[in-house]
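FYI, not all chains are in this one, though none of them got moved.
Chain naming follows the written order as A, B, C and D, and within any one chain the residues start at number 1.
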Amino acid sequence: MVTVKDLAKMEDLLLKGNAACAGCPIGVALRTTLKALGRKTIMFVPACCTSVVQGIGPGAAISVPLFNTAFETAASVASGAAAAAEILGKDVTILAWAGDGGTYDIGLQAISGAAERGDNVLYICYNNQMYSNTGIQRSGATPLGAWTTTTWTGKTEHMKDMGMILIAHRVPYVAATSVGYPDDIYEKVKKAKEKKGFRYIDILAPCPPGWRFPSDMTIRLGRLAIETGFWLLYEYEDGELRFNGYTKLVAEGKREFKPVEEFLRLQDRFRHLFEPKRRDDILEEIQRWIKERFEWYLSLAKI
Amino acid sequence: MGISGVIEIRFHGRGGQGAVTAARLLAMAAYKAGFKGVQAYPFFGAERRGAPVVAYFRMSKELVKLHSMIKNPDAIVVLDDSLLDVVDVTSGLKECGKVIINTSSPDKVKEKIDTNKFKLYCVDCTSIALDLGLVIAGIPVVNTAILGAVSKVIGIPVENVVDAVKESWRGSVAEKNAKAVLRAYDSVKEVS
Amino acid sequence: MSGRRVIIDTGNSAVAYAVKDAEVKVIAAYPITPQTTIVEKIAQFIEYGQMDAKMIRVESEHSAMAAIIGSEAMGVRSFTATSSHGLALMHEMLWYASNARLPVVMAVANRTMGPPWNIWADWGDAMADRDIGWIMSWAANNQEVYDFTLISYRVAEDKRIVLPAMVNLEAFVLTHTSMPFEICGEETREYLPEYDPVWKLDPDDPIIMGNLFSPADTMKLRWDMWESMERAKKVIAEAIREYNERFNRNYEGLIKTYKMDDADYAILSMGTIGEEAEVATDVLREEGLKVGTVRINFFRPFPREDIIKTLNGVSKVIIFERSSSIGASGQIMQDLGQSLLLEKMQLDVNDVFIGIGGTDVSYEDIVNVVKKAIKGDLAPLYWYGSEGW
Amino acid sequence: MPEDVNKYLPLSKPKIGISGKTGSWRIFAPEINYEKCVKCHICVVVCPEASILLEDDRPKIDYDYCKGCGVCARECPVGAITMRRER
């Protein structure tokens, strides 16, 4: 396991003075990812906050080759690049780096195609659970009840389970992690790097303006999501599902999930669930969903 | 160069401070004051909280057919005096143009604005906001207050500004903002 | 909902109000800068009970257009809005809407196509759809945005037409710029009757849309679209006339002319550049140059006859275009070209590319170019500013 | 690509400070109390802006770019970082 001290020493390939908001989770997720992958990486980034974070050309806040691509094409452009890398005999990591909108919604089909074909692509979704670049609209990853500018009174559906969809594709590697745990991100990216074929990592990425919390809480919320079971830490590797970190402790009965309210209350996107009138119906449904989903995962982890 | 009868103002603020809203409220007020042609628009980037931003305002007795950027404004409004160190706020400002700045230190500001070329007006909106409890996420809301100062300096009746504010919010928020407008209207001072 | 009143808000807001006043029942849309606030506002209307409609928060623009094709085929008035890459992504479905004769209406926030990413104004996104049977208008201010949207529904659904319509508004200069505009509120009802589709999917009268057709039959269908679009010139003029009367506006028709009566030189353009050109026209007139402006409000059907008529007698036309057909000319130039050819008229023309990629276009820019053109100092195809590159 | 024929490509090169000295966006500034600091380097790892550097094993804030988000202060296990209002 990598230590914080190791991580701190590694070269940063995401450059400071970029255009991200203060407290942006992309900073944490991408810095860490590029530490795990190193310079022999080529990035494919669809429209998302990461496109903006790079700043205005002809300069860019990133030190690896990067192709900014159309919103729905991270996986497919990467598929082509992976084929080219094979033709050229180049030893590089082809990294598709996309937001949840570009992954759960508009980019899903290209992912599914690449996954089915087994294209040699590492796909990472930094998941801030909405379209932040266009100003906070709902995505397939937005959780039930969350306010966005297209769900003013709260989203009426649960988030899509992208990890499970990828598991259903039986790709060599699927993992879920969180900005709350840079070391977990590092380990998972590192492991994925070493595998061939289509690999998927979903990084929960609490976003201050999108989730409406103060910018210093990014990491904290990334942890609370795990501690409440709102998000799970797991790996699916060569057909087997395993939990990590706090999630693993809960699976082993060593810990319990905290009430999800502890997580929700800190975000103003959920404020309408608490005031002016407490929405127990929705709060309970979220809590129920957490339980049911975890059980579903547990049942798979057992085989 | 400029089109006669059109008054043009540039707002400087920071991402999250509401410069665009200020420009739009001013447009509403100006319309109420009989200016048939009003326009308010942001400089269109992908601005992050804290980063310097710009918004524009036009008004005229006639319909405004202009859609281009304002290059030579008649006035400048600065929501945050710390911007003076980061941005050249008076760039393009007409000779004798007006500069309205939210600041608690008019003296320091005066050092940075050439009062021989421009007319400088200062107003302490931050104090007004803090005083009225107009604070969001720890940051004082100054974009409505400063409109009071603008109304005075540019000559749009302050009642119209107050009305615009009241149309845009409800209840106590509206009240507080309206009060802020009036206080700034009363307290703005030319510094020369 | 109430009656007419003035609102000071953005072009996007004007679209949303028009959609509300048109009593649209199904909206499917996907966010994209600078269109997003249209969708947000409509979502707000619906969620806060100010509008009785269903909003489908689709997973892509392709599905947005597909979904409203589905709802419109069921006989329900439908709407979407998009921009640039979103428009390009739904391109296939635009053919579908027009070829299936479904009079949906869409607002397009004209934005530059990438790469590189650029969120600013450019007409090129919509231009790529000018062949395929959509009525296309270009607004120059928020009042036009609102009005053209309502007029579009009226014309699109007219039983003599039955073609979809696109209302174009430029990125930021209109979408995000607040201006006063008057909405019609409930009075819209008299102007725009309840949607009465010419065909729909109904188990009581099973119709199959779009199975394989022979070449000969297909060609007839296309010809009918052509004829319907030609007819639209008249129908749009009618619809505008009635709109003027009811709501006290004074639109001229498919084009707007400004000081053309005695003009020696004509500026030809669209959208905000066309309106900015009126200011330039005034300036140039002050300098003693007999300049006039022709602004295209409806680009499809292309108002050939109106344009030819107003340009008759002019000695020079300077076209200002915010897009180009690379390897040919500007798109307005192409259609002016075919028009003049068909009407056997010859004119001295300059085609100027300006405002591309969202660059600012001021009346001063226009004034300078026109003066150069009049002097004969301008290349026939001219990229504004390119001498410096 | 030969300069003379195709100068204009949509390409960028890596650049620090692409959005300028983003330190100016800051309202609050972090301050490290080195007395308290236990050199765990958590702040270095969690800084979204990559603007805490290591100097002789000590964390050092690059105020030119630190946006003042406060994450470092929040995550420092010993409370060695405090946020101070700048403007």
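In the analysis below, contacts are C-beta pairs under 8 Å (C-beta built on N, C-alpha and C of every residue); 3 or more make two chains touch, one makes a residue touch a chain.
This structure is a prediction, so every number in the text was calculated from the model and none was measured.
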Please state how many copies of each chain type the whole complex in this structure file contains, using the displayed labels.
A x2, B x2, C x2, D x2
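By our rule, only the chains that are shown with their structure count from here on.
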Computed distance of Cα centres, chain B from chain A, in Å:
40
Rounded to the nearest Å, the gap separating the Cα centres of chain B and chain C is 34
Cα centroid separation, chain A vs chain D, in Å, comes to 23
Chain D touches at least 2 other chains through residues 10, 19, 22, 25-26, 67-68
Could you tell me which residues belong to chain B and also touch two or more other chains?
46, 48-51
So in the complex, which bits of chain B are touching chain C?
1, 3, 23-24, 27-28, 31, 36, 38-42, 44, 46, 63-69, 71
Quick one: in the complex, what on chain C touches chain B?
6, 8-9, 34, 119-120, 140-141, 170-174, 176-180, 272-273, 275-276, 278-279, 358, 360-365
Taking the touch rule as given, give the residues of chain C at its contact with chain A in the complex, in rising order.
30-33, 36-37, 39-40, 43-44, 47-48, 55, 57, 59-60, 85, 89, 114-117
